[in-house]
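Let me begin by handing over the structure; questions about it come next.
All protein chains but one are shown at their positions in the complex.
Chain IDs A and B follow the sequence of writing; residue 1 opens each chain.
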Amino acid sequence: MTVATQSTVPAAQTAGPTGPAAPAVAAGPAGGGPGGTRQRRRGERGPLASFGLHLGLLAGAFIALFPPFWLLVTSFKPRSESFSLSLTADFSFDNYQYVINETAFLTWFGNSLLIVVVTTFLAVFISSTTGYALSRFKFPGMRSLMWTLLITQMFPMAVLIVPLYNLMSRYGLLNQPVGLIVTYLTIAVPFCAWMMKGFFDTIPVSIDESGRVDGLSPFGTYWRLVLPLAKPGIAVTAFYSFVTAWAEVAYATAFLTGEQNLTLAGGLQTFVNQHTQDWHHMTAAAVLIAVPAALVFGYAQRHLQAGLTAGATKS
Amino acid sequence: MADASGPPAVAAGGGTTAPAAGPAADRKETGPAGPGGRPGPGALTRLRRGLATHWYAWVMVAPVVAVIGVIVGWPLVRGLYLTFTDADESNVERRIGVNTIDASYEFVGLQNYVDVLTGGHFWDKLVWTVVWTVSCVVITFVIGLTLANMLNRKVRGRSLYRIALILPWAIPAFVSVFAWRMLYNERSGILNAALEGGGLSAMSWLTDPFWAKVSVIAVNVWLGVPFMLIAMLGALQSIPAEQYEAAEMDGATAWQRFWNITLPGVRSVSATVVLLSSIWTFNMFPVIFLLTGGGPVGSTDILVTEAFKLAFQRSPRDFAGSATWGVLILILLILFALVYRRALRQQGDKEGAW
């Protein structure tokens, strides 16, 4: 269900003055004298209720937008004005120039990209057949595998970080992209397998049956018939595992050391800490990290809800 | 970090709630799907038959089983083992370039567990972690459902509102947290400037233990609402419009409609979403680590940030202790998930359970 279809949703959901959202705090008081409006016909809303609705949404939108907005504004100010309240003060791109030219920012960006892309590819590649098998077959060991996948997703990083650190140290994988990729796979693989099972569940079994009638092996059915249909699901899965790895902080902080090896999550911390507080550079770096992320997200977001509802609503 | 991974898991969680048509179709072949490991003359035959019937399923899951076994199972077992030792930075194996120093830590039995569970520190952190998790999830859920209800109507500029409201999700959490740190800055942050401009007194957002707790919760809610919003919007849209129409014909008030139609309608998705957000929030590392670093006076440290500090920031580094915390956290989470699942079952909501 995408945005487009939302707007054509039957008027039912816009029902009533305070509608199904009666407890909506912001809308509540503005609903003004519910007794009086109860007679109103469906799909209409009193001006007060409308006002309240917009007020609530505006307030929400303002709170959602302000912190990133302020980050953006600050990134154009010099160090001494980092905390000034004016929107612009000595507007310049100096911070960006510094971050790009004088720090290892681009290297961090490359590190993050490499680690996350490889993790995503591997995780999706490894786990798609498992998702299919879990969705379609009943086999000995299935239940325990499902449980394993589920519990692994609950793993706090605290349970694996110490042994992983020690093992990686033994095999010389610390401070290396490979080490972090392996680490992120511990999160991404169970997650992807679990999620893809959900997507395969939404693909009608009749497709498989037709494949079998045509004499395809289970692999053939999966490969030729089901997988192509699951492309959107794979895309969404990949996107989420990408986003998750992109924003990971704890492992990246503990496992990477040299300036040249950091990912963005580690690199950004170097601008602001107990002893250095280069907010001006930090904000510029933050914007450079956030803008591409937000663009990718914006591009993908209309598919997100589709993916979400595909799994969550039953056909 | 799991915050960002939101919806997919919902899809996943939701997916499991879907009646899995597949297994049913295959169930006939499997017969009694017991593991073929029981000793006895039949075991080998059963294994052979199992192989003949299920080999393709097993081949398909093999990569994941192998990968999880190696990169999750092995470290997990090792981590468990470490919790029974006195491993710290001075006695683990160290590969100092050309020199290697072998591990010299010793087995100490349950000593670490005794130490952790009898000291007050773990329990203090546990209490705050529970408060943190419950507050974050409840507030996020209420705000998410509210906004979803508001968005789920004919409102001018709805798609703009929607984009604005999910923006916090689009930005990596570690970036947003730094933005909030600037806003919270006690002396020169804009929040205090606004308060003072409004004639109020400035707040010690991150330096007073109480307000620091409020502040970290606020940031986590800010980060978490978009996911809730999208999940709830999806759930709301799956409620048939006819139900509202029928209810209205019967003269149900708005509140009654919400209580009797909307809430039950979003129940199954909510059950999954709440469980997942609880687990994520319980494990939420970056917000606390980057916003307050656990301070002031350790008041905002939750279990996972404290476990991280034990192993990587406090000196001397206590690997065994940190691993012990990690294992205890995992046990707590599994217990929670089991109890939650049972509670759902008892309420007769079979769909919400796995």
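Operating definition for what follows: contacts are C-beta pairs under 8 Å (C-beta built on N, C-alpha and C of every residue); 3 or more make two chains touch, one makes a residue touch a chain.
As a working rule, contacts and distances are computed from a predicted model.
Only one chain is not pictured, and the protein name UniProt records for it, out of "Succinate dehydrogenase", "Cytochrome c-type biogenesis protein CcmF", "RNA polymerase sigma-70 factor, sigma-E family" or "Extracellular solute-binding protein", is "Extracellular solute-binding protein". Summarising the interface, chain B meets the missing chain with residues 89-90, 92-99, 101, 185-188, 206-209, 292, 295-298, 312-317. Where chain A meets the missing chain, the touching residues are 80, 83, 114-115, 117-118, 121-122, 125, 168-169, 172, 174-178, 181, 223-224, 227-228, 254-255, 257-261, 269-270, 273-279.
Here is the rule we go by: only the chains that are shown with their structure count from here on.
Remark: chain A and chain B have CA centroids separated by 14 Å (rounded to whole angstrom).
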